[in-house]
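The structure follows.
Missing here is one protein chain; the remaining ones are kept as they sit in the complex.
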Amino acid sequence: PEFLEAFQKRIDAEEKIEPNDAMPEGYRKTLIRQIGQHAHSEIVGMLPEGNWITRAPSLKRKAALLAKVQDEGGHGLYLYSAAETLGVSREQMTEELHSGKAKYSSIFNYPTLTWADIGIIGWLVDGAAIMNQIPLCRCSYGPYARAMIRVCKEESFHQRQGYEIVMTLAQGTPAQREMVQDALNRWWWPVLMMFGPHDSDSQHSDQNMAWKIKRFSNDALRQKFVDATVPQGEYLGLTFPDPELKWNEEKGGYDFGPIDWDEFWRVVKGGGVMNRDRIRDRKAAWENGAWVREAALAHAEKRRQRAAEAAPIAAE
Amino acid sequence: PEFLEAFQKRIDAEEKIEPNDAMPEGYRKTLIRQIGQHAHSEIVGMLPEGNWITRAPSLKRKAALLAKVQDEGGHGLYLYSAAETLGVSREQMTEELHSGKAKYSSIFNYPTLTWADIGIIGWLVDGAAIMNQIPLCRCSYGPYARAMIRVCKEESFHQRQGYEIVMTLAQGTPAQREMVQDALNRWWWPVLMMFGPHDSDSQHSDQNMAWKIKRFSNDALRQKFVDATVPQGEYLGLTFPDPELKWNEEKGGYDFGPIDWDEFWRVVKGGGVMNRDRIRDRKAAWENGAWVREAALAHAEKRRQRAAEAAPIAAE
Amino acid sequence: MALFEALLELADDHLVLGHRLSEWCGHAPMLEEDLALPNMALDLIGTSRTLYTYAGEVEGAGRDEDALAYLRDEMEYRNCLLVERPNGDFAQTMLRQLYFAAFMEPYWKAALESPDETVRGIAGKAVKEMAYHIRHAGEWVIRLGDGTEESARRMQEAVEELHRYTDELFHSSAAARGVDALPDRAAIRPEWDRVIGEIFAEARLEIPQVPFPQQGGREMQHGEALGHMLAEMQVTHRAHPGAVW
Partner (left out) sequence: MALFEALLELADDHLVLGHRLSEWCGHAPMLEEDLALPNMALDLIGTSRTLYTYAGEVEGAGRDEDALAYLRDEMEYRNCLLVERPNGDFAQTMLRQLYFAAFMEPYWKAALESPDETVRGIAGKAVKEMAYHIRHAGEWVIRLGDGTEESARRMQEAVEELHRYTDELFHSSAAARGVDALPDRAAIRPEWDRVIGEIFAEARLEIPQVPFPQQGGREMQHGEALGHMLAEMQVTHRAHPGAVW
């Protein structure tokens, strides 16, 4: 209890907690879970976008998409490293992902059906992610906060790129306009769900707020996202699939319709179109790569032994 | 020697040799080799055409090509059965194909690169095959001769279908005409090679002629094929890639340029573009299917045992 | 245009599944299956052709079977998700075939009573083909389910993979409902349950609980697999606009 108080004081003073610092078990566990989930989301998130790399409509877009997906792998890497500072191995986290014990962002359980989805994912999914992540750059845990600074910088770039794809389509041929409107219709509500349940239904929130792992409520971030995004879409002549969406002068923000939380929980619990395929793909990559990882270890060991055998001779 | 004479007499009298008849070891071995090669050719021949089933340009063509490839599998099946009457198992023949010990028609080591190849294969490859095979309908070995009657009937149908594809392309758009001319350029010489080396360089021929396993010489069949085919191509406005090809009034047939026998032997010995891929595909199908074949055996055995256990009870 | 919509649902199911089967060509686990798989593919593609032709007539916009098959993109295909699933291994292919045929056989049987003569004609041919598909695929499901340890494991995996897509067989899009000429999809359920139940019992398979049945294809919301399949299927036709083949 004294320790907890002292810890909370450090947090309140905006001190960063570092790997070797003592920390409450709950704090450590929450962070491991959250950073792990975040890392897994980056890794699983490579799949829906990867699905369009081979069919990208121009070389410029193909290169940009490849670079983006590569960045996501990079984010996964920093985040796994950040989690490792809390005493969990990447392998362990990977196993938890494959067994279904660890979660990842539900948004990646929706399929990418046309090229427009790539634009919409950049604009909206990365946009929502940034909204969630910017506060994490000031998270109380140092390694996580520092990883997030780098992640956020790259995500903003992706988001601008996504919006630019959407803009190009919205100003394109009738088929392109139809494609991008259809993609917006499919992704809008799932993206709003990315901010999580209403504050009234959200677990963990208060403690996480106190620990400064979380700094804003789900609903506040969602509102901020809607307010920032709707004008961008309207500027392009796109329609949001929500008849109740309208500007509320009084509150200085948009009102929007009710979110289908049944759909949200269905997908979280494994009922999305792609849940099974995503995990199967990840597992297949992991299992098919086992012989490569084993060979790398075996070779390193051979080198070590050869060096050890060579050393005494050299010393003679 | 007495036996050989008597055997030859039966052959000369156009009697059919049947599975349980005594026959010289050489006769049996030659037939096993030839029927096996022929069966393997049907099976491997499914691959180059199968390569275009998923990309066929119309539903009618897609269905016809599927049916054709299926027919080839059927031919393989009768021919393996014919070979089995000579005391060799299908499994044994399959192993010899996969190990490279048994050969198949070299023509299938060329790739199918455009839809026009499907037309050209039907017209020319099946055309050449029929030329080779019609005499085999009168082969001295009964089961082989009977299998060939059925095969030849279906092959003629394929050949007409192939010619009709070629005709449609030759009368089509400039791109279609170019496509079919290119395919003819690529396949013409390899098809002429299908009749085998010049009579002067051909092994086995005399004995096989005497045994009525072979009834016409390679060169005679090749000439017959050229004479039948060239007018069909010219009718469609196609050009054969042989500057020396011209009608010889005196001999009542076409003269044609020299065949590149180095190319022929190169492909026979494994140097064709697709040799390695073809065998790898067949082996992969076989190996990936092992668990299915094992399961079928295991299930049949379970049924047998259950029937055996049930029988005494039923009898009580 | 409910009839047009309903015919397209049927035609797309048949073509997509026929195409999937045709992908096996030359790669089956035994020669007999290198004959049986194209045979079933041919049945399905043949039926799809008649259905597309009739749909084109009903639509009256001059679209023939190839216009409907080759010039609609993924967002216009109405097939159920089951048929577009990648082939997987032989167990998955056979189970998918059984699920589909066990639906279509009673469906076509009911369609024999249709007031629409063209539908009756299609049904008359198709009902026999589907009975054969049930027999052939059903026998494999039994053999593999009650074969070796490996085949039983693979068959079980196939059930887990595919059963969640079967509900959609009994579903039509709103636009395709209420067509007198065609049977009610939902009414086929008892017969499907009976056939699958019998075969599963013999195969020593359990009918799984499916907490989250998957659908969407009828509403033209597909999975990621269909787009890749259509890219390949349509490439030659689309590369030569207006050409005759």
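Per-chain numbering from 1; labels A, B and C assigned in written order.
The rule we apply is simple: contacts are C-beta pairs under 8 Å (C-beta built on N, C-alpha and C of every residue); 3 or more make two chains touch, one makes a residue touch a chain.
Worth saying up front: this structure is predicted, and the values here are computed from it rather than measured.
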Omitted chain - touching chains that are shown: A, B, C
Residue among B:I118, B:M274 or B:A298 touching the omitted chain: B:M274
Hidden-chain contact residue, picked from the options B:L113, B:M167, B:L245 or B:I259: B:L113
Contact with the hidden chain (one of C:L112, C:A131, C:V210 or C:A231): C:A231
Chain not shown, touching residues in chain A: 43, 46-47, 50, 53-63, 66-67, 69-70, 73-74, 76-77, 80, 90, 115, 165, 168, 172-173, 175-176, 281, 284-286, 288-296, 298-300, 302
On chain B, residues whose C-beta touches the chain left out of the figure: 48, 51, 55, 111-114, 182, 186, 266, 269-271, 273-274, 276-277
Footprint left on chain C by the chain that the document does not show: 73, 228, 231-232, 235, 238-239
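By definition in this document, only the chains that are shown with their structure count from here on.
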Mean-CA-position distance for chain C and chain B (Å): 34
Chain A and chain B: spacing of chain centres that average the CA atoms, whole Å: 57
Where chain A and chain C are represented by their mean Cα positions, the distance between them in whole Å: 37
Shared interface positions of chain C, touching two or more other chains: none
Chain B, residues touching no fewer than two other chains: none
